[in-house]
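Every protein chain except one is present and positioned as in the full complex.
Here is chain A:
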């Protein structure tokens, strides 16, 4: 299984060169293979979000090497990182961050639109197909503000998949949802992982959900404290 993500001795410090210099990641080594569904857990302040931002090429490590989809990213300039991020990585955040000026379908088209510059029929078809997959075909012309929290998060998931990324980073994707919606959204992520082989790295505080992942990586005080397989049941997807 080829690695979609490879981190080697990743360190991250803030306020470098000042008396209050703080290192929040102390040499992270981590590899995630294609099609894996990995949970990243840890207490607040352990560096999960910082690590996720570095992996998502939204932030740069102070030192260490990072490969995304086989491409070494450490020496890429801002434009190249932006391009790689747009093509290889999809994001799902705790809050949906749908753009309220656009409809659900248009939000799903957004990454393709950003990449291509102009809308076309193929993008519309792809958006419809993704909305259908997350069960929101009927809501395609609804503005983000006219949908429930669970629906908004499903649109955000569809949007994250628009460019068929190799890796989807989900930061507390169910953190704002009630139990039923959270369970449904998580199940959706797992189903996409099973059907399409998309790699997922999910940050969560919810141990029950983490246990449904292939692997659990625990981060404590900026270091990987433990790694173990989850208890994902083979039949989990069929329960949706």
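Brief remarks follow.
The rule is short, and it goes like this: a contact is a pair of C-beta atoms (placed from the backbone, for glycine too) under 8 Å apart; a residue touches a chain by one contact, two chains touch by 3 or more; residues count from 1.
The criterion applied here is as follows: contacts and distances are computed from a predicted model.
One chain of the assembly is not displayed; among "Tellurium resistance TerZ family protein", "Phenylalanine--tRNA ligase alpha subunit", "RNA polymerase sigma-70 factor (ECF subfamily)" or "ABC transporter permease", its UniProt protein name is "ABC transporter permease".
Within the whole complex, the absent chain has one touching residue among A:61, A:111 or A:222, and that is A:111. Within the set A:62, A:82 or A:142, the residue that contacts the chain not displayed is A:82. When the full complex is taken into account, the listed residue touching the unshown chain is A:93, out of A:93, A:139 or A:186.
Residues touching the missing chain, restricted to chain A, are 49, 53, 56, 58-59, 78-79, 82-83, 85-87, 91, 93, 97, 99-102, 106, 109-111, 113-121, 124, 159, 163 (touch as defined at the top).
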